[in-house]
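A single protein chain has been omitted from the complex, and every remaining protein chain is retained in its original position.
On to chain A.
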C-alpha cells in the first residue's frame, strides 16, 4: 500500500509537470489504446469498491436507555415464553412436560380449594378429565383422557393469547384491562380459555433493558474504554468485548467513496468526456478527508447538579449536566448520554449531541421524578467522532458534583394493624386471651382477697350477695419483626407503570412500622433478600428514625434488584437465630413462588405468629399471566388453610384492605 502511494504521488506529479511543460510529452509516445486501458482499469477497480461497500459492516457504539425505569417482569412471562417456543429439542420437550405437570398441579389445587370434590377424589377427577366440559383441557391436563382428535389445537389455543417473543421492547402495553378482585378468580379460569383479543400486546419474557443490535447486524461492545465492567443497580453494563483500538471504533461510513472517485474517472476517459473526470476529484477529496481524520481525544470535564438532592417522593428534580472541553482540540461531534439511575424515570431525553471548542461548556438539562431510595448516577457515556465521522471513540466517565439523590419518605402510620396473640410481658395494646385488667370483657371469677374494688361485680353482689370479680382481656405489647421479601424473584409488577411488588412491600412496612411503634410495640425490620438488612426490635423515637432511614435507603430494599447471589435456606436459618423468641413476623411478600409459602409456614410452625401482607403483582391479559395469578391465589389459600393470616393487597389502598381484613380476622 505504501508503494502504491509512492507510485501514485510520482505519477500525479509527473502528469502535472507535463501539463506545464508540454515538451515532456514527447518522452512518451502513448496511444489511445493505453489511455483506454487505464480508463477500464479505473472503472473496474471503482466497481469493485462499490461492490465491497455493499456488504460493509457499518458500526457504531450503542447507547442504552437510561431514561426508562428499570422494568420488572410480569408474573407468568416465563410461561408465555415457554408456550410460544416452538421446536422439538430435548430441553424444550422436557420443559413442556414440566409445564404440563405444573398445569396438573394447579388444576388439582384449585379444585381442592374450591371444595367441589372430596379431598381424595380430586386427583382422580383431574386424571380422568371429569372436572371440565372442555375435552381439550381435560386431555391436556389429565393422565388417562383420550385425545380429542386434534391435539395441536390445545397448544395453538394457548399460544393465541401470548405475545410473540420477538416483539420490540419499546412497544409496551398501555391501558391493560382493569384488574378485578385479584386472587379470588382462581377457580373460574381453569380451562385457560383463549382471550377475546387475538393477540395481546405485551412485553417479551424478560423485559429488562437489553442491548440493541447494531444496524449492520454485529453486536457492538457496550463497554467504555476507561471504565471496567460494572454492575450497577442490577443493570449489567458488560457486553461482549471486541478487539479494537482502545475505545476507538472505525464506523465504515465512507467505505463506498473510493468508487465515486474511480467510476466517473474511468467512464469519463472511456467516453472521452472530461467533466466526468472532475467528479472523480470530488470523490478523492472526500476519501482523503475520511482517511486523514484521526479519532479525537475525549478530554472533557463533567459536572452534575441536582435542583434538590433530597426531595420528597413524587417531586420533580431538575438535573443539570455540564460538559466542558478540557482538551486542546475541537470536539466536532460529541454525544453525551447521562447515566440516570435505574429506578428513576427521566421526563425528557438525558442526552445531548453537540460540538465543543476548547474551553467551552455545553449544558444538558432534564427532569426526573423522585422515588424512594438512595439513587446513584451511573457513569456518563461519552462518544466523540472526528469531523468526517470515520472514527468514533467512546468512554464512560464519572461526573463530579452531586451524584446521589436521596429520597426518604416520611413514615406515615396507617390505621392500626391487627396483630396476633403472641405478646411480650409488657403492657401494650394487643388484647390477649389472658384475663386481668383491661378494657374488653373477658370473664368473671370468684372474688379473691386483694382484688381491686373497682373490678368487683357490684351488680351481681346486689342481686345475690356473692362477691365476684370481673376479668378483662389484658392488653400487652408485642414484638413484631417486619420482614420484606426482596429477593430478585419478588421484583414483579403487573405492568410497566405500576410500582413493583418490593416497592409496595416497603410501602406496607413503612405504614406498619410507625403504627406499631405508636402503639408501644417493639418493632424490627429485616429483608428476605441479598444484602444484610437487619434492624433489631426496639422502641422510641430514635428507633423510628433508624427504621425510616433503613426502609428508605437500604440497598437491599432498593426499587431495583441488586443482582447478588442469595441463599434463601441459609438466610432463614440466620433469621431464626436472630429473631426474639416472642416475636411475631409480619411477612411482606408478593408470594412469587412456593418458597415464600414455605418460609411463612415454617416460621409460623416455630411459634412466631406470622401475618402475611401480600401485594398482588399478577396480571390477567395472557394465559401465562393468568396461570401465575391462579398459582398465587392457590398459595394464598394454602397459607390461609394453614392458619396464617394473609392480607391480599390488590389495587386499593392498604388502609382500606387492612380495615376489611381486620373485620374478617378473629383474634
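In the analysis below, a contact is a pair of C-beta atoms (placed from the backbone, for glycine too) under 8 Å apart; a residue touches a chain by one contact, two chains touch by 3 or more; residues count from 1.
The definition used in the following text is that contacts and distances are computed from a predicted model.
Visitor: What does the UniProt entry say the missing chain is called, choosing from "MFS transporter", "Protein fwdA", "Molybdate/tungstate import ATP-binding protein WtpC" or "Formylmethanofuran dehydrogenase"?
Guide: For the chain not displayed, UniProt's protein name is "MFS transporter".
Visitor: From the listed residues A:304, A:335, A:393 or A:487, report the one that touches the chain absent from this view.
Guide: A:335
Visitor: Among A:258, A:380 or A:633, single out the residue that touches the unshown chain.
Guide: A:258
Visitor: Touch as defined at the start, partner being the missing chain; which of A:12, A:93, A:545 or A:567 qualifies?
Guide: Here the residue in touch with the unshown chain is A:12.
Visitor: Which residue among A:284, A:544 or A:642 touches the omitted chain?
Guide: Spelled out, the listed residue whose C-beta touches the missing chain is A:284.
Visitor: Can you list where chain A touches the absent chain?
Guide: On the chain A side, contact with the omitted chain comes from 1-2, 4-5, 7-16, 18-19, 22, 24-25, 27-28, 30, 32, 34-35, 38-39, 41-42, 45, 49-50, 58, 60-63, 65, 67-68, 170, 212, 215, 251, 253, 256-258, 260-265, 267-269, 271, 273-276, 278-289, 291-292, 332-335, 337, 345-349, 351-355, 362, 383, 387-389.
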